[in-house]
Each structure stands twice: as C-alpha cells, then as structure tokens.
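All protein chains but one are shown in place.
Let's look at chain A:
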Amino acid sequence: MFILRFLARRLGQGAIIIFLVSALIFTLLRVVPGDPVRLMVGGMAPDTLVEEIAAEMGLRDPIHVQFGRYMGKVLQGDLGESFVRPASGAAVGGASFDDSTRGERAKVLDLIAETAPMTLQLAVLAMVFALMIGVPIGVWGGLYPGRLPDRLALYTSSLFVSLPNFWLGIVLALLLSVKLNLLPAIGYRGFSYTILPALVLAVEIAPFIIRTLTVSVAGVMGQSFIDIAKVRGLSRNQIVFRHALKNSAVPLLNLLGVQFSMLLGGVLVIEFIFDYPGLGLLTINAVMQRDFPLIQGIAIVTAAVFVLINIAVDLLATAIDPRLDY
C-alpha cells in the first residue's frame, strides 16, 4: 500500500520532470543558430529546396505546434527519426542532397536501443571498479578517523580527483594496451574493450565514494548505539559489519544514484577518447550534426533514467533506514 502510493506519486512527479526537460531541450534546440536542413541537404543545395524540405518536415511551424506534434508521438512511444542517419548505417550528409536513401532515416529509438546497452555495460563495470576501490579504503578510513587509514583515504582521493580523465585515459591506453598489450583500447569488439574506459571512470568516481564513506562511517561510529554495543556484549565484527556499515550506507546510496545516472547519461569524454560506441558518442555526433530528434530522444531517455534511478534509490534507502519516509 505504502509502496503503491509512493510509486504513484513519484512516477507522477517524474512525468512532469520529463515533460519539462523535453520542452526545454526542444525550445533551446530551435533557438540556437544552425539550420539542420542546411546541414542535411548540404551547402550546395538551393535555398528553395531547403525551405521546401523544412516545410515538409514541419520545421517552419510555430515551436509550440511542433512541440505538440512531437510530444503526441512520444506518448505513443515514437521518438521520431534521425535527420541525418540512414537506417542502414553510417551518417549521411554533405553534398548528397538528392540521395534517395534519405527517405529511410533511422528511428531514434532504435539508435538509442543499440547504444544504451553498451553504456549500461560500461556504467555497471565502472561502478563495480569504483566500489572495489572506494569501499575498503573509505570504510577503513572511517573506522580510524584522524589516524593513518583516514589520511591514506584522503591522499588517495586527492590524487584520484586531480588526475584529469582524458589524460588518465590516454596514459592508461598507452601503458596497458600499447606498451604492455594487456587490454584493447579503441572501439568495441568484445567485453574486454569495456575494461579500460571503465577503469578510468572508476578512478574518477572512487574519490566521492571514499570521501562519503569515511565521513559517514566515522559519524556512525561516534554514535551512542555503537559505543554501547560493546558493553552490550556484541563483537567488533558484529558492530562494524552489521550496524556501522548499514547505517552509513544511505549517504553512499544517494551518491551512487547520482553517479550512476550521470554514467548512464553518457560519458562524453571517455567514450570519445576510447571511441566507445555508447550513448555519449551518439550524443556528441548528434550535437555536431544538429540532429534534433536524436538529441531530444537522448535527453528524454536520460531524464527518464534519472527519475527511475532516483525512485529506486529512495526505495532502497527506506528499506535500509525505515525512519526515512519519502
């Protein structure tokens, strides 16, 4: 009962958020300079042709009319078609304004559906790596505030934070793939291509995990129920693993929710560096090609993922700490 009411309320709020995001993206895309039709048909095409295609695509209607039409389709699960990408594969554009293949443009939903699993795989692996690095260091630091483990945690996270990800990506690629030939780096032809970019992302996320955990574990360890647990006869392991970690998990969970959403939204720089065919790379190309429907589609999907992850995080947090009541 509680769960149903909670889900109804949060999904309703989520729908509003997604609607607002769509409206904002839609409007902004149409006021920024750069005519997508000109890009589609190429610089050589006559102006009349540009106008003709634009009118045919409805791009000369008032924005609210265009938006209404678009949202109507979105509600039916149709995110529209890419302006520039043919269903068959590589992007088109340039001089081929009379290219007959232009008619069979790719569905935005298909484009996202192809790349999203790649990004999901990268995000999950990055998260696993980040937790593997961050949790032990963070918990250890939190158990001994002000002492060596705490300082080590601080130094490690400072070091990780100050490594620029593009630099680390290039250095690791050079080291691990070029020199040592351990891991493949560029493109994607199998799971092993995910490891290197995930590692770079993990180094980027781990400091946040370390910092959050040291603070929350130290805070929980200072609370009276932990102090008194000793005199109640509980062992150190019971105190730390059953009580302290559970109580410090909520801040970490909130952090992971935000970080995971950001990873799923596409990791632009890393995917670009490693030429990893995920949502990030798709986004970059879509922006460069003024591919409005694709940008909009990615924005809507990302916003929806954000909303869903936040709902899941809050549900999990309530399960961990029943005092939280969202």
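One rule holds in what follows: a contact is a pair of C-beta atoms (placed from the backbone, for glycine too) under 8 Å apart; a residue touches a chain by one contact, two chains touch by 3 or more; residues count from 1.
Just so we're on the same page, contacts and distances are computed from a predicted model.
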Discussion item. Tell me the UniProt protein name of the chain this structure doesn't show, selecting from "Acetolactate synthase small subunit", "SusD family protein", "Peptide/nickel transport system ATP-binding protein" or "D-inositol 3-phosphate glycosyltransferase".
Written reply: "Peptide/nickel transport system ATP-binding protein"
Response to the item:
The listed residue (A:R10, A:R38, A:K107 or A:H243) that touches the chain absent from the view is A:H243
Worksheet item: Among A:D61, A:D78, A:D110 or A:D321, which one is in touch with the chain left out?
Response: A:D321
Discussion item. To test your reading of the contact rule: which positions on chain A touch the chain that is missing from view?
Written reply: 1-2, 5, 223-225, 228-235, 238, 242-243, 246-247, 320-323, 325
